[in-house]
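To keep things clear, I will list the structure first and then write my remarks on it.
Complex shown without one protein chain; remaining protein chains in place.
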Amino acid sequence: MKRSWRQASALYGGLAALALIIGLPFWWVVTGSIKLPREIIQREPTMIPHSFTLQHFEKLLQASDFPVYLLNSVIVAVFSTAFTVLLALPAAYAFFRMEFPGRNTLYRTILLAYAFPGVVVLIPLYGLFAKVGLIDSPVALVIVNVALALPFSIWMMRSFLATVPREIEEAAVVDGAPTTTILLRILMPLIAPGIASVAIFAFISSWTEYLFASVLIVSDARRTIPVGFAGIIGQYQIDWGLLLAGATAAIVPVVALFAFIGRWFVSGLTEGAVK
Amino acid sequence: MAGLSLKSVKKRFGETEVIRGVDLDVRDGEFVVFVGPSGCGKSTLLRMIAGLETTTSGSIEIGGRDVTGEDPAKRGIAMVFQTYALYPHMTVATNMGFPLEMAKRPKDEIDRKVRDAAKILHLEQYLERKPRELSGGQRQRVAIGRAIVRQPGVFLFDEPLSNLDAELRVQMRIEIAKLHQDLGTTMIYVTHDQVEAMTLADKIVVLRAGRIEQVGAPLELYENPDNAFVAGFIGSPRMNFVPATVKSAQGNVAVVTAPKVGLSEVAVTTRGTPPAPGSDVSIGIRPEHFVPAEGAAAVLSGKITIVERLGGVAYAHAQIEDGNTITVESRDAREFTAGATTRFGIDPKRAFLFDKDGRRA
Partner (left out) sequence: MKNTTLAFLFVSPALLFLLAVLGWPLVQAVILSFQDVGVIGSEGHFIGLDNYAAVLGGGGFWYAFGRSIVWVLGNAIVQTALALATALILNQKFPGVKIARTWVILTWIVPTVVVVIIWRWLLSTSGGMINPLLVQAGIVERPVGFFSGRDSAMASLVLINSWRWFPFTALMMLAGLTRIPGDLYEAARIDGAGTWQRFKRITWPLLQPTLMVLGVVGTLLSFNVFDVIWLLTAGGPSGGTQTLPVLIYETAFKGYRLSEAATISVLTSILLMGFAFLTTRAMTATEASR
């Protein structure tokens, strides 16, 4: 299919605009993090850094608990992801294929979870965690993150299961495979991209979660990146270099992760969704 | 190996009854084909035999054992699906060995049986490939191989050839026929293609709207259909039906007329007592049973609208005087001319008579 020059210019113009809208802010932040303080705040901003320094990153390591925040975030996100997938897969399969009373009602009720502002559950949950001594514990964050990611994960997983032809499952039934074997040996390998997508979704929602982490975690040493940084922003005098270095350092891990598995996530999202 | 017996089997989905009481006996080693138009329930019936659909009422016996509520895996059946249903992430060998693995057979036994089946199906050099690296015909063979290794009492085929192209379909049809000869196992085969039914079956079961219309050997159905539906469904192109009226009846011969299309006094032999004079009937004439007009006992005339020349034979679609269209076959591809009004001779001995409810008279 050949494009007319008008179509081509619309397409590439649109792409360029898209790249600018998304990429430029990141470019500015990442390059800003290696500029000298005076270049950061000078009146004529520079697209390409004229100066180079790692002083902001050094300060980030010394003055803040960044490595600790990073470690906390990774631990919370990894556990949240694991539990989300573990809970979502069997539930999604049951909602998708198995018959039990109240199936459809329950499925819809689960999705209703997103109709409530997170703050609504935060208040009573705080009380509950306080009673069982989970305030200031990463366990509390894992519990909350799993609960927040679970409904969407079940929905996503279910639409991935729907992409597997029914006859393959039936062949396995005829071949004598029990339900758990069908799930583990037939369906799981077939929807591996879907499981990866769900895992990435769970990881990212945990990685970016701020509200609960800000209330349920009290001590600085237990903070995750979002809360830890929010603390720095809140400081009286804003040190832009430090913040830009922090932002850069917080972008890098997810970008690195995404470079490996991002394609799974996006193709999974576009192929499995809205089914 | 096992025979099969269905006793007043019914299936209901909510309010709609899709299988409305089917009784059928299949002898051990028989090749039985279920045919019928789409939605007739043939696939549902097969899936009920497989155990993939529950049976609402009635009973299913395989090899003399009641399996109505039994798990599919424990019925002693194997099934080949329309889309092959191979496990995409497993090799051909793993696919074929999967049912044995599920039955917890020892590994060397699985290997041996998979190799034996692969030999029969000429799949030896593909055992380590994944299904996506195979052609349609090869995938079909793997699916059959997966069925063979279980050594089932009954093979079930659900429209297995409909995803193949025309040439492969003919080839695989012959291979399945050979397989049946070699194994001698009972096979039940669902198709909507009456050519497959005619060529493969020992016994054809014609289904319509969840009921059996007729059961019989292929030629029996062709030569002696019980009703207009079976007569129309078996044979290609379809049988022509010409509305007519009984003028007189004697013994098992009815004399019918159809003045609208210029037929007067055609004597058709009936199965039993012919319908009473004055009743509405239809005459069934297969396209291949028309005869030259000269010297024919009766003649239909019509204007040829379309001629299809297949090389060996030609089909004329002609509009007769009551406005209906009939199809006429000729061995002489140059006999028909589009646009010409032509006379077609009828051989009353090869004509069928059906009463107004479509029952064979």
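To keep things simple, chains are lettered A and B as they appear, and every chain counts its residues starting from 1.
Basically, a contact is a pair of C-beta atoms (placed from the backbone, for glycine too) under 8 Å apart; a residue touches a chain by one contact, two chains touch by 3 or more.
Every value quoted in this text rests on a predicted model; they were computed, and no experiment measured them.
A.B. asks: Mind giving the shown chains that are in contact with the missing chain?
C.D. replies: A
A.B. asks: Can you work out which residue in A:I34, A:V76 or A:V146 touches the chain that's missing from view?
C.D. replies: Looking across A:I34, A:V76 or A:V146, the contact with the absent chain belongs to A:V146.
A.B. asks: Consider the whole complex, including the chain that is not shown, and state which of A:T53, A:S137 or A:T179 touches that chain.
C.D. replies: Candidates A:T53, A:S137 or A:T179; residue touching the omitted chain: A:T179.
A.B. asks: Which subunit A residues touch the hidden chain?
C.D. replies: 1, 7, 11-12, 14-15, 18, 21-23, 25-26, 28-29, 32, 40-45, 87-88, 90-91, 93-95, 98-101, 103, 106, 110, 112-128, 130, 143-144, 146-147, 150-151, 154, 179, 204, 207-208, 210-211, 215, 225-227, 229-230, 233, 240, 243-244, 246-247, 250-251, 254-255, 258, 262-263, 265-267, 269-271, 273-274
Criterion: only the chains that are shown with their structure count from here on.
A.B. asks: Taking each chain's centre as the mean position of its Cα atoms, how many Å separate subunit A from subunit B?
C.D. replies: 55
A.B. asks: Within their complex, state which residues of subunit A touch subunit B.
C.D. replies: 165, 167-168, 170-177, 181, 186, 189-190
A.B. asks: Please give the residue numbers of subunit B that touch subunit A in the complex, ascending.
C.D. replies: 50-52, 71-74, 77-79, 81-83, 85-89, 98-99, 102-103, 146, 150
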